[in-house]
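Okay, handing you the structure first.
The complex appears here without one of its protein chains, the remainder shown in place.
In order of appearance the chains are A, B and C, and numbering begins at 1 in each one.
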Amino acid sequence: MIQAAIVGATGYTGVELLRLLVAHPQVEVVAVSSDTQAGQSVSAVHPHLRPSVDLDYITHEALYEQACSVVFFATPNGTAMHHVPALLERGSKVIDLAADFRLRDAAVWEQYYGMPRACPEWLEQAVYGLPELNRDAIREAQLVANPGCYPTATILGLLPLLEAGAVDVERLIVDAKSGISGAGRSASTPLLMSEAAENFRAYGVHQHRHAPEISQVLAQIAGQGVSLTFTPHVAPMIRGILATMYAWITISAEEAQELYQQHYENEAFVDLMPAGSLPETKSTRGSNFCRISIHVGADSKVPAVILSTIDNLVKGAAGQAVQNMNLMFGLSETEALSQAALPA
Amino acid sequence: MIQAAIVGATGYTGVELLRLLVAHPQVEVVAVSSDTQAGQSVSAVHPHLRPSVDLDYITHEALYEQACSVVFFATPNGTAMHHVPALLERGSKVIDLAADFRLRDAAVWEQYYGMPRACPEWLEQAVYGLPELNRDAIREAQLVANPGCYPTATILGLLPLLEAGAVDVERLIVDAKSGISGAGRSASTPLLMSEAAENFRAYGVHQHRHAPEISQVLAQIAGQGVSLTFTPHVAPMIRGILATMYAWITISAEEAQELYQQHYENEAFVDLMPAGSLPETKSTRGSNFCRISIHVGADSKVPAVILSTIDNLVKGAAGQAVQNMNLMFGLSETEALSQAALPA
Amino acid sequence: MIQAAIVGATGYTGVELLRLLVAHPQVEVVAVSSDTQAGQSVSAVHPHLRPSVDLDYITHEALYEQACSVVFFATPNGTAMHHVPALLERGSKVIDLAADFRLRDAAVWEQYYGMPRACPEWLEQAVYGLPELNRDAIREAQLVANPGCYPTATILGLLPLLEAGAVDVERLIVDAKSGISGAGRSASTPLLMSEAAENFRAYGVHQHRHAPEISQVLAQIAGQGVSLTFTPHVAPMIRGILATMYAWITISAEEAQELYQQHYENEAFVDLMPAGSLPETKSTRGSNFCRISIHVGADSKVPAVILSTIDNLVKGAAGQAVQNMNLMFGLSETEALSQAALPA
Partner (left out) sequence: MIQAAIVGATGYTGVELLRLLVAHPQVEVVAVSSDTQAGQSVSAVHPHLRPSVDLDYITHEALYEQACSVVFFATPNGTAMHHVPALLERGSKVIDLAADFRLRDAAVWEQYYGMPRACPEWLEQAVYGLPELNRDAIREAQLVANPGCYPTATILGLLPLLEAGAVDVERLIVDAKSGISGAGRSASTPLLMSEAAENFRAYGVHQHRHAPEISQVLAQIAGQGVSLTFTPHVAPMIRGILATMYAWITISAEEAQELYQQHYENEAFVDLMPAGSLPETKSTRGSNFCRISIHVGADSKVPAVILSTIDNLVKGAAGQAVQNMNLMFGLSETEALSQAALPA
């Protein structure tokens, strides 16, 4: 039995992780922490977990004292890096759902996250937890940096093209749309329903934190630098990401479909849609699936359009973290993750 | 292994049932039918079930030919009653998620459903499938009439008071609010998102079909006629029912809380909330739970307010059908139904 | 030209008032205040008012110094009462959109609003600003207490029955549903879209602040005490209130329809729907209309159901304030208020 603990289990990511872990037959959740809710029962704060979860929140500090096989961080950026070294040295595995170990370049980290890099010595050993890219390394990892939600949808959508060298990496465009749960559970005016419902808006144009993360991974796959334009938007819904990607490619529609089909045919959680069909966010809601389609125009001058959709809280966060944990502990990769989406 | 078939597996109820059954370890879904989609694969019509479900829709008639342990009807009202006798005679068990076997009185049926009563001889043997009320009878039943969504929320909310004789049955008021999936998946203008979003409306005032169903069951519990006012509303959301009930009661707040607590303490799917807390529909989304609270005012002249919430497609339809199936086949009642809600 | 000022013009009520006043041909908005946004331009904070509004926010204190014909308070409860006396003494008229002057009984005020009553000497002179009830007094008033949103919908829905003495006032039930803008624009977790969308919940059961306000006015109309149960709910939408009211009445369906028809036939903003039709919240969105229907059951033992719908920010707040201002300044009551709703 894996003893698991979640640091920061009141936000949407942490609570979703808790939902998945309590249904996992080989996991026992031994501790959940929240500095604001310490002392409260989980079921008082999150009644939808009644009666499955019979745990009280403890403080982060108390959690760090607890022995366990794996510690998940579902904390704000900049928290995990201060506590991970001690946990790793004690022998726990760590999966960080925040950004602390995603960016290789400390200077880029400091530019985008506005804080100095802690424990740079552990950066090298952190594995970027996208199983479809780094499965073997994840199996051996003690520390996994769980990818961001936009990067997950984007990288899975472009991976076959980049590996095949079949795309112009100098002019990649990613126009991404997310449900508002991606912005977290902190009270802030723009996240109010009266502001966000019946509204659609772009944000972080030319400056979103996920852009360097995506670029870093795409460049690594391509074996060369890439030029990426990434524009995130908030759609008036709770869950779901759709990334619409524009890429000038060098292969035909049939070749592209075949390339993707072959690339993903053994992946449990990546579902290449039949040619001509269009994935919708609701088809992944609550599930760990990523659904992808590729659309190559008749005119060779126009870019191919690749659509990739995930549930930002599952494949984009908590589900992927469980998938990583399954790999790290030698379990079946799909354990506790095979439920279908809940669409209507 | 239970061989299950679903007649009408394209609407919200049928698809939800399919979602639950494919995850049930003791069930094999052997056939799904749809007269409009026959010949299509389920995954083409409902991509969220990719790749879990590898079935093609067949016609209803083809399905009736197929041998199976249990047949679920998720069809429009008035369909099941024409086919159930043959299936029962062949030895299949039947669970009807429509209204065909809910009302005992054929005249009331004809008044509210506008069509003549078929197979009245089977009415007597149909068990009203509310496990919290009729568990033993369901275990022995060959034919179960799965309750309506509003009746499920309402009856569970009033059951302890009625059994205890602690309520004035002459002036019961149920003000119920439902997500729009309760209206089904047929294309109709009032169900369009442009009509229904950012809108709230009542319908069926003094004449909804669920009123006689609720009255029938409440009267049976009370052992006397009841006078019920039932007003349904459509809320701008997909899933969920909240029934707000007004009842003049003869016991104190503490007694009422204790009464409900005791009544439901062994029920897996009825969750009495702590005194003073308020159940929200999202706390049940995608789950088979019914959450209830009772609020007794300081002034004895005012009625108690009872709140009861369910997911209309799960405890109000497909989940309850699986719960009934579990009972009918001697399985654990909670099998394949214990997942927590998916709230955010 | 009426010189108008708005104290607290950043919340939903204040901004809506600003939207209405800038389109009013006889009003010049001379000052808007916000203690948090002072120094900012209105159009930076509320871009939907670009380019109509060319004003900067000033502090409340600066606004109080400004000479003007009418001051609107769209502030939190407990603010206006400290500043109104000075403004009145200076000769300005005042319309308070908060609760400070609504409740006659200072003890009830203190119980429900948790703060001591200031300037009780002005309470007597404050007129409750429901034009359909107090038109003549409003015309003469210097200080108007603009009604709450729930009270507006409820009182208009019950007024004809109470005046006619055709209802049992001992068991009135109001089950009200509101869009979330009624909860204001302060950042708080339960108002986040991720919490409130796809969710329906009751709140303030047996203890909402609008209950004593409604009871006070109903009792005044009835000439006797009333027993009221008021249950508010939050629906997952931004604007709109639907109040579903249950009342045991002593007249027939035809008499009731006729009573309401006659009562409201000269009211510009109260629209009695034809018998059998059901008002929807979207039919009033952005408009100052209140739409009402009354449904009397065939069974005399069951209560009549009265439905009343308004836009909580317009007829329930800012629009009614403008209607009151029109009366107070001898203008046409409908000036700047006759636009139709914006439904789809």
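The rule we apply is simple: a residue touches a chain if its C-beta (ideal position, glycine included) is under 8 Å from a C-beta of that chain, and two chains touch if they have at least 3 such contacts.
Computed from a predicted model, the values in this text were never measured in an experiment.
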{"item": "Visible chains that the absent chain touches, using the contact criterion stated earlier", "value": "A, B, C"}
{"item": "Of A:R19, A:H46, A:K93 or A:K177, the one touching the omitted chain in the full complex", "value": "A:K177"}
{"item": "Of C:H233, C:H263 or C:R285, the residue in touch with the unshown chain", "value": "C:R285"}
{"item": "Option from A:R102, A:R185, A:R285 or A:K315 whose C-beta touches the chain left out", "value": "A:R285"}
{"item": "Among B:D96, B:E198 or B:E333, residue touching the chain not depicted", "value": "B:E198"}
{"item": "For subunit A, residues in touch with the removed chain", "value": "170-171, 173, 175, 177, 179, 194-195, 197-203, 205-206, 227-229, 231, 233, 235-240, 242, 244, 246, 278-282, 285, 295, 297-299, 301-303, 305, 307, 343-344"}
{"item": "Absent-chain interface as seen on subunit C, which is shown", "value": "12, 15-16, 19, 22-23, 46-53, 181, 197-198, 238-239, 271, 273, 277, 279-280, 282-287, 289, 291, 313, 338-344"}
{"item": "Interface with the undisplayed chain - residues on subunit B", "value": "12, 179-181, 185, 187-189, 191-198, 236-238"}
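Basically, only the chains that are shown with their structure count from here on.
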{"item": "Contact graph of the chains (line, ring, star, complete, other)", "value": "complete"}
{"item": "Fitted rotation between subunit A and its twin subunit B in degrees, CA, nearest 5", "value": "180"}
{"item": "Mean-CA-position distance for subunit B and subunit A (Å)", "value": "36"}
{"item": "Contacts with 2+ other chains: residues of subunit C", "value": "179, 194-195, 197-198, 236-238"}
